Structure formats: structure tokens, C-alpha cells
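First the structure, then my questions, so here it is.
Removed from the display is one protein chain of the complex; every other protein chain stays in position.
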Amino acid sequence: MRYSAFRIFREGLTGNKGWKPVWREPDPKPEYDIVIVGGGGHGLATAYYLAKEFGMRNIAVLEKGWIGSGNIGRNTTIIRSNYLLPGNEPFYEFSLRLWEGLEQDFNYNAMVSQRSILNLIHTDAQRDAFVRRGNAMILAGADAELADADQLRAELPFLDFDNARFPIKGGLYQRRGGTVRHDAVAWGYARGADSRGVDIIQNCEVTGFDIENGRCTGVQTSRGAIRARKVAVCVAGSSSRVMEKAGMRLPIESHVLQAFVTEGLKPVIPGVITFGAGHFYVSQSDKGGLVFGGDLDGYNSYAQRGNLPVVEDVAEGGMAIMPMIGRARLLRSWGGIMDMSMDGSPFIDKTGIDGLYFNGGWCYGGFKATPASGFCYAHLLARDEPHPTATQMRLDRFISGNLIDEKGMGNQPNLH
Amino acid sequence: MTQKNRISGGQIDRTRTVAFTFNGKRMAGHPGDTLASALLANGQRLVGRSFKYHRPRGILTAGSEEPNALVELRSGAQQEPNTRATTVELFDGLAANSQNHRGPLEFDLMALTDLMSPFLSAGFYYKTFMWPRAFWEKLYEPVIRASAGLGRLSMQDDPDSYDKGFIHCDLLVIGAGPAGLSAALAAGRAGARVVLADEDFTPGGRLNAETHAVDDMAGADWAAQAVAELAAMDNVRLMPRTTVYGAYDHGTYGALERCTDHLSDAGGKPRQVLWRIYSKRAVLAAGATERPIAFGNNDRPGIMLAGAVRTYANRFGVTPGQEVAVFTNNDDGWRTAADLLARGVAVPAVIDTRDAPAPIDLPGIRHVRNAAVMDTVGRKGLKSITLTDGQVIPADTLAVSGGWNPNVHLTCHQRGRPEWRDDLNAFVPGASLPAGMAVAGAANGALTLAAALAEGQAAANAQIEALGFTPAKTDAPRAEDEPSTCSAFWHVRESRKRAWLDQQNDVTVKDVKLSYREGFRSVEHLKRYTTLGMATDQGKTANIPALAIMAECTGKTIPETGTTIFRPPYTPIPLGALAGRARGTDFRPYRLTPSHNWATENGATFVEVGNWLRAQWFARPGEKGWRDSVDREVEMTRNSVGICDVTTLGKIDIQGRDAAEFLNKVYANGFAKLPVGKVRYGLMLREDGIAYDDGTTARMSENHFVMTTTTANAVLVFRRLEFARQCLWPNMDVHLISTTDGWAQFAVAGPNARNLLRKVVDESHDISNEAFPFMACSEITVCGGMPARLFRISFSGELAYEIAVPARYGNSMMDVLIEAGREFNATPYGTEALGVMRIEKGHAAGPELNGQTTAHNLGMGRMVSQKKECIGNVLSQRPDMIRDDAVKLVGVRPVNRAEPLTAGSHFVNRGETASTETDQGWMTSVAYSPSLGHSVGLGFIRRGDERMGEIVRAVNPLKGGETEVEIVSAHFIDPEGERLRA
């Protein structure tokens, strides 16, 4: 069913009785060409691009709960490609370009809104680092713009310019950055994949891998065994737990990241704003809530909830740069499991087991990567070679020493 | 306006009148009123507009679960959007305005959207607004944004102050209703340290809203008596106006106390206090929330929850209307009819969905059995109701009761799942509670009074007994259990009209059915697709009925259908309160250097360096800009002598028999053989082989070393050393103390440095070049016997020393040094001149040691010993980290010497197009060198060490422009090091 204003009009006249399920609820078949483990954003995008770009149809996406229940269902909705390193920047720029045509591509309004993202600068050294970054972005074909304090004062008068502990000295804009309605991304990909024949199977938990002679031939699930020529894992926060079933240890720790939203407010914040001297970033959703977040709690956790010190730390950061939000109220907080990798960058790679592929380690940055992650994973699965923008996202890079450490924090996942 | 709906009774102070305004209209109420009760007393039924369809809305509830009656409270910078009229305590001069409408509240232009509702069903926006692409951001989204949102922020800085506090207790009791009071009394009498917190300004909970008796007195009087008893106990802390909003790990709870929100003028006191409560045990007695029944046009002003109607009548002496019909599926709704009749309010009918006799005998009442309300009339205020049997009953108010939901929220904050109880048709707390928590009373499903009182006491007794207290042998307060049977009736199937579930977000029964039809069947999909429960009331009245309807669609039971996850906060918390005092210049503490006062008095401009405030330069009269000052400071230092406070560098005192070997393990280069009285430059790696920090370490005596670290890494290096000491080599005899704040340290640099110091250092210490050469160190005395330390080290490349004195003498020492330097024309210099000189000398600093570079990149690869055990040396040899074509640190200078350089520029070969593929490296640090008369830069460039003399382009597309630069040695000044050895 193609969505359009006309369709809405017609359905509205007939009591909205004609809408069809956005995806089917098929039973699993005994065998697929490719089984994707994980029905989050990346898994669904992978299935979508496999079907649409690489002509594969005999695909299943297995989801242990409901689709979109992972980090695509709880994040701060930001898209951007303001990365520094050559191992990352071309990939994220590829992702941003896919975001830009996404809705027309899958006929679903995910509300991609290129409202801009701004990283505030508070010291000269920070400015130098952001100039390096901005130039790296432009060299990779992305957009970047350096703003000085006067320009920001004119554009964002509500920031604290006059009484700040860490005065604002400027900022690095990426005007093409912005926000997306996160759930709709999962639903749009699911709809697009389903309509191309992909079986999306919810409430189907993978309990084991069938591995014979170093080759993965299928999975065991809560709904029975499923054979597959290739098994593609992308389970984000559950990466360590799932890959352990295949006997693999990963350079990943699972950490909790809290995120927050306020009550709905009339428009106050135009784009995404990131504090450069504390842990705080914020945007405003189309519904009016201020969506914001900060730092990891900092300890390994699968509990999907955090603790108070971080809540307060984040609010302090917010009040430090925009004291007008003092009377906005925190409505909801939540905690997601971040698959924090050892250098803060992800993996899209084959494993040491034939037929078993891994996509993970997205840290707290997986949402913006969703389209490119799906595309590049699909590329790897279909052609058995990495997409040109994802050649460094390998599992063996810690052995070779080819690190992709954007923040320079080393093998300490909670600092990335 | 007169208080036309004021009736007798209630806990308000009728002797005093409080004036307030709503939308500018002057009204009056009494102390003890909420804004909602006062609005109702004044006959104001229409108070707001819904989020999506802008439907006219009135007051639904009498508590924090209110979805409709949201106002902008106060004005100017204190304007507080989305404030629930039902929880606002009335104060004199209160000004409130309705929100989310265009034009007057009565004639909201946006109400047109209601007419469009067939085309605006759940999720319609996912299916359109996609063509043409540019229109989404240019047209559709701005329109949607402008009409979405609710209240407005003032856009001004929040003028109020907020505090934070910490409380420790044996037992935290959450909720001061019957169960909570009973619990607090039991624990308080037994001597436990008790905190009793309640979100209301009058403790008592439903006791204040009902006419039940406890211990033979009116429930409200019993509550007041219990509160008085608790207030008299030293071991009990009563916290009214305090919402416990979150249950965190290990018995920690977050709570918000509203201190001055109920006052016209805070009098300079904090508005609110955010408490962190550390409890050994907790009793959750948060009560229950009544839920509505969904039927056609059930959102009109005048349609209220039955329990709320009782609250207004019994507690506030207000009837919401003159003819109040009741619609119920349970016994409790009947109490509304009984209480209203007792106060002389007309009750035209009680409509009970059950085919059963009246649970309460109300003579003369019109009891409509086995029926339901199907539709209503009265757009801006209810006029009549239409029943399923076609009867039309005139009424200006309809009290609806769909049963009660225990407030299980805090039991779920640590991912506990509630359990369904068929007899209550409600979720109750599950088995997995936050550690240390017990639940009592209505929150636990004990929905009747006697049961709640008994459970509260029993729960508290069990909790404190586990802590070693002996419970007092007192009977539970006496009360009756009222009739409380309830049927499972969620929505009126016969209704053709839209029936609201989530009134704020305008989610109707049809939306839930559409959600089902389109495959959004899991509860989380339902919530996300329809926005059910995402409004400011967090679905407190909406979620369970919606769940029941989804269960009907899927043919599953409600518990099989599931629940959404409750997360903190229980009710919304202002960000100002979460931040407390940490805002403005108090966001983080300032660390001041020992010579800060001296610097202030001598014209310093300061700069933030981490938490430190350091002198950046010292402007002199006639200098037109910072460059003038910095150039002069560099020139005066290089020509004569300059003085800089370098206290911020980390200082770690290392002592013990194994101290030398310890240093040998934590530094990449050798330290075991450092002679006493000598200083050595040390490079520290992370275990992953990346360069981490550098500095000097001085051997003061055989077993005593003094290490310096960079300012940025002072704390981190100390932490890592402790890790090495305690976890890696636990049997080493080595001890560490951070002495960063203990010693004030000054760099004295320049050709006259020794001459200056000779005037300060006591004569018994020979600091001649022979006796105290480059890299010497010594304990000395200055100024006639004051202990000090002297290190002959140089960051500037000049003959230089660092002299350290106890921190409290730091400010004086600055004076002494400057005074002694007067004859040499000594200058103080700040961080800018420091930076210029280190770039001229080619020393790596933060921009080069950025956590991504190796010793190999820095040109110090050979310093990393492979002949000893030390942190990082093994992994530093990974193949991709020692590649020949890696970037190397070099110096660059502009080919056209007049051109400036920009840090952050990237290097590209001549004749190549700048791109990620052709990127040769980047410029890390730049400075104008007054010594050389042109700009100089440091940077990493591919194979840089092999490309001396080559010319490349430094491109800076971010700012536009590029500069041709020549690759040169990073040592621009005195490459042979003759000056620093002079």
C-alpha cells in the first residue's frame, strides 16, 4: 500500500477501515539465504537494502521482542556526520546522504529534519581541534561551518554568554545534521523490507548458533531451528551475550546511557546543540519535548536504567549553557544498553566462523549510522567484501593497531 | 466572579480570601484551595485545550495525574508552562493563563483541526508530507512544530534558586495517606529514623477526600492528629510538598520538595530542593489513581473522575456543578453520589454498568442498572448525557469511575514488572521490587481503608524489625472496609462518537483499533504509534483502559498484552531543580593558582584551563591587543628573564625503596639509573601503546622522586600510578601523594634566570652552571631559610629553572621574584607566551599528545624501551602503529613569511585535490614567533621526518584559504640546546 495525502483523505472518508498491517506476521520458514539476528534499526535496514539494492529476497529478520525495541526505540534521534577520522567520516557522510533521500526511498515519513547540529567551543585548543575536524569533514565531502561567538549570540540569544563558567567562544556547525523520528525509521525499513518479501519475525529469540567445522549453518530459536546460508548478527547492546553463544569474545563492553525528554513546549531550540565543556546535548522534537542526554553512567550494565548522579550532571550542563530551561520539566528518563567498543568505533565484519557476520560496537552513536550500517552490512553479506566506506571497521584492528579512536581515550570503553 | 459553586465544609480557611486571576479574569478562593478547586468554585469549567485537536477541556482529576487542566503559572521570567492546576496551591496574587490556543481560550482558531480529525488519525503524519522533499522542512514541519508543544517557556534565564540536600534514614515512607501515616506512626513509635514524604501540601491522602471515620473520628481529623504526633517525634521528618520521583539503586530515592511555590514571594529562599534520600528500607504507600471509562465525547468540560468530585466536595467545599450524574462500574462511584447528596447537591442519576443492586442505599436516587453513557452534549461544558438505552439526562457534571489503579510506578523503576489481579481488574506490584522496598495500602491493591491502615502498620513493622528495631505493640487504627467490588468495564461499545483514552494527546479508542489494524500490537508499538501515555501526565489515567482495548482486539488477556515500562520521574521535575546551584559561574568550581591575587593586581587576563584559571597574559599600558602583550612577554623572556606560575602542572611525590623501579615501569624510557639530584624527561604510554603524558621526574634522594605531569592529566596519571602500585605490582615498596596543591611552582626562564635566582636562593646553595647544571635538582632554601625546591628544566628552551615553595607562600614568592628581577627588567608571562615559546622550541603539548598519537608519530619512538617491563611498550609495536608511512611531528613555516598559519589546517601535496584520500596530515599548533618574525607551526605529516624542506599546502576550507608551508625541524629556536645549558 502506497502512502500519500490522497490515501489519507480516502481512508478518512471511509472511517480509516482500509489501512493494512504495515508488516506481515509470518511464521519462520525452515531455511533462508540470510538470517538477520536482531530486528532493530540496523537489522531492518540491512534487510531492506539487501532486498532493494542487492536483489536478495529470501531473508528473515529475527527479533526476540518487538521490532524497534532496541536502541532505535530509545535514543536522542540525532543525525550528523561530524567525525574526524578517515575510518569514520566517509561512512557517516554516506549515512547522512542516505538519510537525505530516505523517506522518498521507502515511502514513509520519518521526519528527517536537517535542523543543524552545533558543537560549542569554549577554549582555543578546542577551536583548533574543531577546525581540524571541520576540515576533515569538508575533505570527505561533508559540510561544516565555523561560527564565532558574535554569530552565535545573534542566532541563539538564550545561551549563557555573559555569566558562564566556561564562556562560549564559538561553535562548529553542521547544517545538514539534525533529527529524525526514531521509531518511524524502524517502521519504514520494516515496511519496505516486508513489502519486498523479507520475513520479519517478532518474539523469536535466537538461543544458539549451528556451527559445524567452523561454518555457521543456521540458528536455534525460541520458535525452532532455522537454517541459513549466512547468519548476520546485529544486536547492539546484546552483542556480547549473543556472540558468546557462538563462542566469541568481543572487544565490547555494555554500558548504560541515560537519555531524557521534557514536557512538550512551544518551539524554543532550533537545532541540536552540544555543550563543549560539560556533558549535555539537546534538541527539540516536533512534538515539543526537549530531548537531551549526556554522559554514560560509566559502569558495565545491562539493567537499562541509570542512577541519579548522571541525571543531575546532565541537568547541570543544560542549565550552565541555557538557563532558560530551568522551568522546563523532565518528563521521562530512560536507559539503554550501549555496546561500547574498545576504541569507540563500530564493527561491520566477517567473523572467524564462515557464514557468521557481525555488526556492532556502535557505542551511543548507532542511530545516525542506521542507513549506512544497513547498506554496508548488506554489501558485505551480498558480496563478501566490505563497502568502500566501511573498510576499517574490522574486528582485528586491535591486533593490527589500526585504531579508530575519535576521542583518543584508548582501550577504555566508558570514556568514548 | 463569585464562588458560586462553593458549598459547606472542607479544609479551607473561609476566614480569609485569596485573590487570583485566570486569563486575566479576577477570581477569589481561600487558603487551602488548589487552583483547580478555586476555578471550580468560581464556575470556570473550560480551562484548556487538548494537544492535537484543540478540544475544549475542563478539570478531570484532583491530583498530579491531571491531563487537561494545564496552565502557564506566574509571568515574566517565572512563567512556568504546563503546570497542573490540580496541584497548584492557591496563593494571593496568583496569575494563571490557559495555554496551547490561538485567540481566546473560548474561541481557539486551532480547533479547526478537530473538524479534520478523520484525516488526522493515529500516525497519519508518517504517511504524508513527503512530497516535494524540500517542503517537509520548509513548510510542513514548521507548521506542525508551531501547533505542537503545549506551554511556552519565557526564554529568559530562570531567576529562581534551587538547592540540593541529602538525607539518611532507616525508613522512607512514600505517601502520607492512611497506609503511609499508619506506617510512619509504627516506625516512628519504635524509634526508627523515619522520613515521611507526600506530594500534597496537606498530608492525609484520601482521608482528606473521603468521609470515612478512623478511630471514631473523621478521617481528616485522624490524619491531622497522626501528623501532629509524628511532628512531635525527633526521629521523624515530615516532608509535605515533596514528591519522591524515582527509586534508584541500593535504597537511594530522588525527591523534590517544593519550598516556596505556594508563596506569592519566595523571599529569597530557594524555590525547590532536590533531595537524595538514602534509606535502609522504604514503604511505598503511594495510593491509587482512578481511571475513567471511555465513551463518546467523554472529554467535555464537566466530565470528571468520581473520586476527584468527592475530593472537591469533601476537602475543598466545592461542587463542580449543580446537577452531578454518576457513571460507574464499581461500588466506589456510589460514594460520590452519597457524599454529594449529603451536601445538598443534586444527583440526577447513578448509571452503573453492572446489573446489580445499589451497594449504598441512597433513598430516591435514580439508579440506571446495566447501562452506560454513550454520548454527551455541551461543547464547552457538559449539558446532558445520553445513555445506551437512549435516555437523555440533563447534567452539568458527570462523575465517572472506572475503578482504581494502584500506583505501582516506583516499584517498576528498577525494571520490576507489575502483576495483574483479576479481582481488582488492576496491576499490583510484582515480586521483583527495588531492594529494601515494601508496598502497602492502595498502592499494593489494599483499596479499602481498614486494609490500608493495617497494611501500612504491618509493612513498617516488618521493615524496621529487619533493621533491629522492636515494633511497638499497638493495634492498627480502627476503620471500616467500604464496599469495593469492581467490574471489568473499559469502554462503551455502543458509542459511535470518538471516545478518549489519553485526553491530553487526543488518543481515542478508534486510534487503538487502528493501531491494531496496522500491526502496531505490542504495547510499546501502540504507545509509540499513537502517542498514548506520552503526555505530561504519563498516561496515569489512560494506559490501562487502552491496554484493555488492545487486549480485546488481540483476543489476549490484559497481562498477556503487557504493560509499558514505568521510568523516573513519577511526576515531571524542573531541570532547574535537577541542576541546583551548579549553573552560571558556579557550574564547576574554580581552581586558582597560588599567585592568582598577584596576577589579578597586575593586569592579568585569565583563561580556563580545565577547572584552573590561569593568567593568559599581563597587559601593560599602551598595548593594543593580546598579541602586543604576548610578543613582549616572549621577547623579554628570551632577552632577559620571565616568570610564569606553573603550579597547575601535576606534582606527584613518589617515595619508597622500589620507587625507581616503579618509575621504570610506568615510563617508557629508563628511570632506574637516574642519579640523585637529577631530573629526567619521561614519556608515559597507555597500555595500548599510545603516548599518554609527559613531564619530568626528579630524584631528590635515593628513595624519593618528584614527578610532574601535564595540567590536563594530573588527576588521571595519579589514578593510573595508584592502579599500577596496587593492582599490578602490589608488593613494591612505593607510596604516592599528590602534591599539586601543596607546592607553588614558578618557571624562571631567560638568560638572566640564574642572576635573578641568585638574589632569591640562599647563598649556601651553589646554583652556578657547574654546580647546578641543566637537569639538576635540589632541595634548597630561599629568602633566608624557607624550604624550597629548585629544578633546572626548561620548557621555553632558555636557561630556565622551576622553583617550588610551599603553596601558601606562592603569592609572596611571585612578588619576591618580580622584585628581584626588577634590575633585569623581568616580566611575568602567561600561558600564551608559554605556548609560543614551547612551539618555537618544538615541544609537544596537548594538541600533539591528544591520545591518538604514538611515540613513533612524535619522533620519540626510540625512547620506548623494549628492554624492560613497562606499561605500553608491547602494544606500541603493533604493525600499523610503527609504519614507515605514519605521520610524523614536524615544524612548518609559511613560504611567504608574512602569512599567518591556522591550527587545524590539513596538509595536501601541491597539485593534488584536497580530499580524505590525499590528506597528508594536519597542523596541531601555531604561533607567531616574535623571535623569528613570522608564524611557525607544528604538525603531523605523513613521512614528515623524510620530507624536510618540501613545500606542501596547508588547506583550511572551513575558513577558506590555504597557505604554502615548508616542512622544517620542529626546533625553531636553538636546535643545539646551547641556551638551556648556558
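As written, the chain order gives the labels A and B, with residue 1 at the start of each chain.
Rule of thumb we're sticking to: a residue touches a chain if its C-beta (ideal position, glycine included) is under 8 Å from a C-beta of that chain, and two chains touch if they have at least 3 such contacts.
Note that contacts and distances are computed from a predicted model.
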| item | value |
| --- | --- |
| Identity of the absent chain, which is to be given by its UniProt protein name, from "Phenylacetate-CoA oxygenase", "Chlorophyllide a reductase subunit Y", "DNA-binding transcriptional regulator of glucitol operon" or "Sarcosine oxidase subunit delta" | "Sarcosine oxidase subunit delta" |
| Identified contact with the non-displayed chain, of B:688, B:802, B:840 or B:919 | B:688 |
| Among A:58, A:300 or A:402, the residue in touch with the chain that has been omitted | A:300 |
| Contact partner of the left-out chain, one of B:137, B:419, B:586 or B:661 | B:661 |
| Per the touch definition above, residue among A:342, A:393 or A:409 touching the missing chain | A:342 |
| Per the touch definition above, residue among B:67, B:251 or B:441 touching the missing chain | B:251 |
| Candidates B:7, B:218 or B:732 - the one touching the absent chain | B:732 |
| Interface with the undisplayed chain - residues on chain A | 240-241, 249-254, 298-303, 307, 309, 342, 398-399, 411-414 |
| Residues belonging to chain B that touch the chain removed from view | 249-252, 278, 414, 435, 658, 661, 687-688, 715, 719, 722-723, 726-732, 869, 873-875, 877-878 |
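Simple rule for what comes next: only the chains that are shown with their structure count from here on.
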| item | value |
| --- | --- |
| Centre-of-Cα separation between chain B and chain A, whole angstrom | 22 |
| Residue ranges of chain B touching chain A (in the complex, touch as defined) | 51, 78-82, 118-119, 121, 124-131, 133, 136-137, 141, 144-146, 148-158, 160, 162, 164, 246, 248-249, 252, 254, 274, 276, 413-415, 510, 514, 517-520, 522, 524-525, 528-529, 531, 534-536, 538, 567-569, 572-576, 578-580, 582-588, 590, 607-609, 686-690, 692, 846-847, 850-852, 875, 878-882, 902-906, 914-916, 919, 922-925, 955-959 |
| In the complex with chain B, residue positions of chain A that touch it | 3-5, 7-9, 11-13, 15-17, 19-23, 25, 65-66, 68-69, 73, 86, 89-90, 101, 103-104, 107-115, 122-125, 127-136, 138-141, 144-146, 158, 160, 163-167, 181, 183-184, 187-188, 202, 262-268, 277-278, 284, 286-288, 303-305, 307-308, 311-312, 314-320, 323-334, 397, 399-403, 405, 407-411 |
